[in-house]
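A single protein chain has been omitted from the complex, and every remaining protein chain is retained in its original position.
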């Protein structure tokens, strides 16, 4: 199968424990529909989980919601069919250029074990864009089939 | 397990072939999360499919979208935990009181084989409410765990 | 896309045919089944078993096409059996009364015996 029909689905989840699973269910459904391989679907799921729990934990979004968009599309003559996911909150934002690269050796020696989410997202997805400011954060990530 | 935490998730799908699978994925995710049994989850999926394809086929909704809400809740002291799903379109609506009850014997003798969707929904779900008018149709259906 | 139904036709003998479906029985899925069923009917085979082991989801548009196949089979003195339905698909067929005109079996063997007239 080479061609793909475009589709876009929107999902709103509450900031509440485990609601990232509602987002991963959408990744699985659309990933299978577009015939993305199982392992790639799993990678997108993991990236989406990280983006959701970041919004849950760090954004302090006043509406207690996270908005997701799932887009199946294709680049003509380019890298072909993809699944793109937006994860957006209306929280206080952050400066993505100031993120410190996490190091396992340091994590094993300090009380700070966290800080892996964005690195995991960037490693598992093909393209990642982070837009963040005083009105919130949107992370747009794409994986080719 | 007796208690359940409340959750509400919103999903918007386009009027496009097979996009009802995005809705069934949400039923599965929330149904499993609330520990509803597999067969009951399947029944909710089937009912949600019927409501979605009705909106796709019959509503002529000008925005080409179907809006769904998924609610996990519980009736205090009542029938306990439930999964409730709303399926809404902004189409021309219909008069649910004028629906003819489908009959298999008649279907086998005539060219009209259709007309089973609402009957299936009402049989598979515990509570069903249809609100329909000039601004669209909303079907609210609930299944207890 | 991946929801496309696949149908495999199996002919255990000259009188019956088994149609094994894999995937979603919606409008396009129902039409795939109908295409195979009508080809069989055209060649004189009017006892069909639909084995839905690999179908986890159906919709009422797909089922309406199955009713069409059933009508044509009955018109020609044939028989239709189903086997390995999920509990929800079986329940839906019961709700619709389809089970009065087509027989539902848990497994292929008793279904084939019934189609061949070896059992009631």
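The first chain written gets the first letter, and so on, giving A, B and C; residue counts start at 1 in each chain.
Operating definition for what follows: a residue touches a chain if its C-beta (ideal position, glycine included) is under 8 Å from a C-beta of that chain, and two chains touch if they have at least 3 such contacts.
Being a predicted model, the structure only gives us computed values, none of them experimental.
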Using the definition of touch stated at the top, determine which of A:6, A:64 or A:119 touches the missing chain. A:119
Which parts of subunit A face the unshown chain closely enough to count as touching? 17-18, 20-21, 24, 39, 42-43, 45-46, 49-50, 53, 57, 102-105, 107-109, 113-114, 116-117, 119-120, 123-124
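Convention: only the chains that are shown with their structure count from here on.
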Quick check on this structure: which chain has its C-alpha centroid closest to the centroid of all protein C-alpha atoms? B
What chain pair shows the greatest number of contacts? B-C
In whole angstrom, the CA-centroid distance of subunit A from subunit B equals 29
Rounded to the nearest whole Å, what is the centre-to-centre distance of subunit B and subunit C, using the mean of the C-alpha atoms as each centre? 26
Between subunit C and subunit A, distance of the C-alpha-averaged centres to the nearest whole Å: 42
Indicate the residues of subunit C shared as contacts by at least two other chains. 1, 3
So which bits of subunit B are touching at least two other chains? 17-18, 21, 24
